[in-house]
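Omission of a single protein chain aside, the complex is shown with its protein chains in their original locations.
Entry: chain A
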Amino acid sequence: MRDFLGKIVTAIAAVLAAMLLIFLLMSVVPGDPASTLLGPQASPEFVRQYIQQMGLDQPVHVRLIRFFENLLTGNLGTDVVSGRPVWDIIVEAVPNTMLLAVSSMALACIIGIPLGVFGVMTKSPTIDAVITSLSIVFVSMPSFIVGIALLVIFSSWLNWLPVLGASADASLLDKFRAMILPTTALAIGWIGIIGRLVRSSMLEALSQNYVRTARAYGLRKSLVFYKYALRNAIIPTITVVGMGFARLIGGAVLVEVLFARQGLGTVIYDALISRNFSVLQGSIFVVVVLFVFINFITEYVFRIADPRFSKDAA
């Protein structure tokens, strides 16, 4: 229980520190938000009003305190441009981003884990080398570039899949089809990471004494491989997947922009480009909270998966 409370305090401190950093960065970022967002047509009175509404006439610490004061009442502020509560904008966007992140990580695991295992199981050094090279290629390809290539091939040339995200009232099938390319674009890099990680963890596990002992006892090869070696080799993968899931939310920014999907990434990107600070600080707060929360959950899943860790902690 004490450990749990300690983790909660650490998580809150992490969120506070991250927001402090964000506010500091926003205060030093060059550019006048009113000019960027409103252009030359804005009257000086409107610019003043806008700056005031955004709270940009206040020092950073006052803005930060106000932000957290509002947060305690469940208020993430109001977008001064559209007049909408920032919370509404985020609530509309988060499900799209979560869906993209979950489907991408699922796809990365479905392909990456067997890829890593197959690389170890195969007797052919050529196949192993091909898989290893493929993993490196996947890791080194930016999702934005992969996305453009997928769009050109599957949407423009072959006309098999749609370019844009499906509309809210589209059929389930259309929504599924619209998910395929962005999911693949975002998953590709993680397929390589997971594949390489599983391969190296498997090789390490297979060299352990308990595996040698199991073999010496004459246990079936597949049993040794999947029950003993893979089960242990998968533990570091859980941590990486957990951490990676949080990072995927960040990685989704460019993919969402490319595929015109209205998610958290698009909201942050547009707010950053237009210097819409009220939306920016609210959406970054949500991302930070999600990041901390997912890491928190990952740690507990890791403890369940690896009993040694729980015992050590106890």
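Assorted remarks:
The working rule: a contact is a pair of C-beta atoms (placed from the backbone, for glycine too) under 8 Å apart; a residue touches a chain by one contact, two chains touch by 3 or more; residues count from 1.
We take it that contacts and distances are computed from a predicted model.
Candidate names were "Electron transfer flavoprotein small subunit", "Phosphate transport system permease protein PstA", "Twin-arginine translocation pathway signal" or "ATP synthase F(0) sector subunit c", and the UniProt protein name of the unshown chain is "Twin-arginine translocation pathway signal".
From the options A:Met54, A:Val257 or A:Val292, the residue with contact to the unseen chain in the full assembly is A:Val257. Among A:Ser140, A:Ser156, A:Ser171 or A:Asn209, only A:Ser156 touches the chain left out of the display. The missing chain, though absent from the display, is touched by one residue of A:Met19, A:Leu64, A:Ala93 or A:Ile113; that residue is A:Ala93. Within the full complex, the residue among A:Phe23, A:Trp87, A:Phe118 or A:Tyr269 touching the omitted chain is A:Tyr269. Chain A residues in contact with the hidden partner, per the touch definition given at the top, are 29-33, 35-43, 45-46, 49, 81-84, 89, 92-93, 96, 148, 151-152, 155-156, 159, 162-165, 167-169, 257-262, 266-267, 269-270, 273, 275.
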